[in-house]
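Heads up, the thing below is written out as structure tokens.
The complex appears here minus one protein chain, its other protein chains still in place.
Labels A and B are assigned to the chains in the order they are written; within every chain, residues are numbered from 1.
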Amino acid sequence: MMMSTELLLQKRRTARYVGKDLPRQDSLYKVLGSQEYVDDMKFDGLLYGKVLRSPLPHADVVNVDVSDAAKLPGVKAIITPFNVPTHRFTRHFTYVPWKEIRDRRLLDTRVRFVGDPVAAVAATDPHLAEEAISKIRVDYRELPAVLSADESLRRDAPLIHEEIEVGGQIKKLENNIPYSEVNEEGNSEQAYAESTKVYEDTFSTQALFNAPVEKRSIVASPTPDGGLEVWCSTQSIHGLRYCLSQALKVPLNKINVHDVLIGGGFGLKYNMAMHEPIAGYLALVAGRPVKITMTREEDFTNGGRRPVKMDLKVGVSKDGTIKAMEMDAVLQSGAYDDHIVGAVSCLGGWFFSMYRAKYRRYSGFSTYTNLPVYSAMRGFLNPQQNFAVESLMDDIAEDLGLDPLEFRVKNIPREGDFFYGQGFTVVTKIRSTGLEYLLREGAKRIGWHDRRHPIRSGSKIRAIGFAWGHHSSGTGGEMTKTPDRIESTGAIVKVNEDGTVNVVIGMVDHGGGTHEVYRKICADTLGVKLEDVRMRLGSTDFVPFDTGTHACRGSFVGGTGVMKAAQEAKELLLDEASQLLEEPSSDLDVRDGRIYSKVNPQKALSVAEAVMRAKTRGGGLIVALSRVRPGAAPPNFVACFAEVEVDRETGTVEVKRMVAGADVGTVVNPKDCVAQIHGGVAFGLGMSFLEETCYQGGRIANAGYLDYMVARAPDMPQVDAFFADTYEPTGPFGLKGIGESSTNPVASAVANAVSRAVGKRMKVLPLKPEMILSALEK
Amino acid sequence: MRDRLPCFDYYAPATLAEATHLLASKEGAVVLQGGTDLWVATKQKGLRPQSVVSLKKLRPLLSTIEEEDDRTLIGASTTFSQIERSLLIERRFPVLHEAVRQIASYQIRNTATIGGNLCNASPAADSAPPLLVLDATLVIQGPGGQRELPIDGFFKGPGKTALDRGEMLTHISLPNPPPGAGAAFVKLGRRISEDISIASAAAWVLLKGHRVEDVKIALGSVAPTPLRARHAEDALKGGTPSESSYEEAGQAAMQECRPITDVRASADYRRAMVRVLTKNALKKAVERATEA
Partner (left out) sequence: MLVHLKVNGVDRSLDVPANEILLHTLRERLSLTGAKEGCSTGDCGACTVIIDGKAVNSCLVLTVEADGSEVLTIEGLAKDGKLHPLQQAFIDEHAVQCGYCIPGVIMTSTAYLMENPSPTKEEIERAIAGNICRCGGYKFMVDAISKVSKLSKGQ
């Protein structure tokens, strides 16, 4: 039942906790150093697993000789492609079964990238495990390797997969393209007829790594009934359970995956990494718990942002109205599937959602290559298309003699338009947007209007650039075509007889503060004190299903789940109270743990009393469980303005200042939300200049934090963050998300600033000093 | 890559004689100073040290900064943080001070030693270009006794030095700067904060009136070893410092360097930057010499 806007806004205004900065419950353990992550946990009888990985990008495994390794006392299990099950399974968390791609085996007799697992051991101590691995001898028959998208598309290119399974059926591949998608809307002829000029250009973005500080780690512990207890640094406990069950053929109800805090995910951990079923299998074979923690170098092969090449075509009329937008994209995905279908779809969906245009067309496909597999990464194809589109838009505006800002404002999506969050099958109507405000306010704060042109001073050039971006809040929404998105959550709210509350949800907290959002929403919905609400981490046996933490759904979807459970608990509470107070429950409300009559305020009792009644009279406490599939995935928006200083001698760039405005609907945790913006800026700086995964002969050449450079404290510019004041009617307390939109337009803004400074369009990320110097020469 | 170190024999000698004896007699012996290079090479590059000779017990002896008549002696076990904090070094050898404070990170500088940095002989060792232009002499101890070697002959190739088996570096000797001398170090990393150099330059000039009586230029990260750019020096020596003479020196330095392309930067870019950095280092050095 939708409340009126007035009531919703009032609910937000009177909220005690939503919108206030309060110390986070989890911070204490983290500053004490007592917060445990998977690698910190202790287990009796623990064995240490280690994976032997292929040094070659493409080869058949002819023979694996483990005899010397097996002789070492303390080695309790050794597995090779020849002594494990050979069925294929998926590593992906959100496929619907009929679209599920299965192209991996536990250990395969063919290796397809440098780092592909070949064998594994479990031993009584980590030194022994490393020694055992070094004693395994593998005979490879090397195969020609395909190391780029171009190479993989050649007619004579070797097939990386001759067959895969899709939706349970074997699909034979004739080329290295496992998935492609085309989507078109509107009338092309008419749109181009109305266009005065057509602009075309090509843009490309680099391979990146999510680079969380915590390396992936798993402990799998066998249970006497053939099951597994699992602790894993993962972004979805139910997702991991599903994939492990397929891989190990253990029933779902016997795999209990524990929710643990993780040291950053950023998409890297939104899949089952291959060492995870390997750990599970070793544990079942050895009959003891097995831990596998990645080395930093190994972790690089677990995922990253896939590089994309995009051809853009935009038709614009003289007055600056965009009429037609077309994109042809090639995505390079590495040797196996991880989000390939989602990646191809989402790239197109984000693209369609950038500007109003009568005609839109997207054609994208992904190639397999003999390179380590790319995963989801913060923004998930949105930063890539944003770079292409926002770069071209600046060029178009300059060519038409229009202020780039006004050109954007003229064409941005508005309330009532459709937003394609997560591809073309899931659509949301835009019901709240503060984007125009963000653009105008941001422009004011950075001083855009006085500083449209670059300023030269000695060997430096200063310029301002901007871009705006969006992201969906979750992956819900109205299905326009065959449903193909799993999007669901649930929470349990339990009110105890002393008035305190327990809340559980299956959504993993990456650290952004989502559990604090849930506590606040619960407290404000139920009407109890925040300090009386306790959130604990559960496990799959004990918490409702949740898809996992990705797609900016932590606060929006998880918050909805908690709110609905809290609403139901409140109704049950008021039912009990109405009996005791002899007032209709519609006249009652709760505040600070006190239930009172709005009509006769002296008629009141505590939440504890009401629950005690429920316990003694009704035989139970107040417990509510919610099951939610959100009907919308509303866009959250970010506008980013960057001031850069280019050094004409060295081609290096310093970002001096940044203004970032965000429309996240209601801001629940203001300071933590600002921290997300800062973090997004750091990611964006990485994408602009610092970060690129480099390969040599298929091997990652910079698999470490010396040469894979993420932003450090001195790299950060001054960041002025601000929020639009909007209310999203489909969001709990009017909120949307922030985690990914905070990074999506940053590299685009920086590239626009640099392009303006040097007077030449930068079309490739990262922006290297050599490119800048060569642009300056011309 | 491995997270755990392989087995090795570990020794912690209490005297220099013991240390050099171990280095001379033990199979596959390496010196352990701060360990920040040694353990990274062991974990990431497959290095397998068989005997590790730790200079831990010799630290009190080898980590002093002392003034002696006409020179300053820096012990090889002095950490970069100690050098950074030394007012003596900052006043007397600002070129070394400014190089050292830009190395790696605060934690690494607290552990890594100047001796370890030199003996690791990376082409990118940031302490090398300043020491080259300061005409440092290295004090080396071996089983046969002590010898001194000008730093210019010390680097033989990436990871290779002029130390014979059994020898170890004990001190770096810096002649006190004459009046009218000024020196500067500039480096280019890939980002603002501490980073490994992709190119660096140190310059030292001795001005007599307006004339450059003497000049030394050294380049880092652009050749198999840190090197003196002698042709670049010739371009400036005896003349008056000016924009055009800096440019000439920069051009000459570009010809003398032999950079490679790696994940950090291309050879072409490094070479182009040698010109820029050489000019900037010279300008700064002349400014300091003029002030002196």
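Here, a residue touches a chain if its C-beta (ideal position, glycine included) is under 8 Å from a C-beta of that chain, and two chains touch if they have at least 3 such contacts.
Bear in mind the structure is a predicted one, so any value in this text is a computation, not a measurement.
The chain that is not drawn here is touched, among residues B:Thr20, B:Ser54, B:Gln141 or B:Ser173, by B:Ser54.
Of the options B:Ser81, B:Ser221 or B:Asn280, the residue whose C-beta touches the omitted chain is B:Ser81. The residue from A:Lys30, A:Lys444 or A:Lys598 that touches the chain not shown here is A:Lys30.
The chain not shown here touches chain A at positions 21, 23-24, 26-37, 39-40, 42, 211-215, 261-264, 266, 293, 295-296, 510-513, 669, 671-672, 675-683, 704-706, 710-714, 716, 719.
On the side of chain B, touch with the chain left out of the figure occurs at residues 1, 3-10, 12, 32, 34-36, 39-40, 43-44, 52, 54, 56, 81, 85, 104-108, 110-111, 193-194.
Note that in this section only the chains that are shown with their structure count from here on.
In terms of their C-alpha centroids, the spacing between chain A and chain B amounts to 44 Å. The touching residues of chain A, when paired with chain B in their complex, are 126-127, 130, 295-298, 649-652, 654, 689-690, 694, 701-704, 706-707, 709, 711-715, 769-770, 773. Residues of chain B that touch chain A in their complex: 1-4, 44, 188, 190-196, 263-264, 266, 268-269, 272-273, 276.
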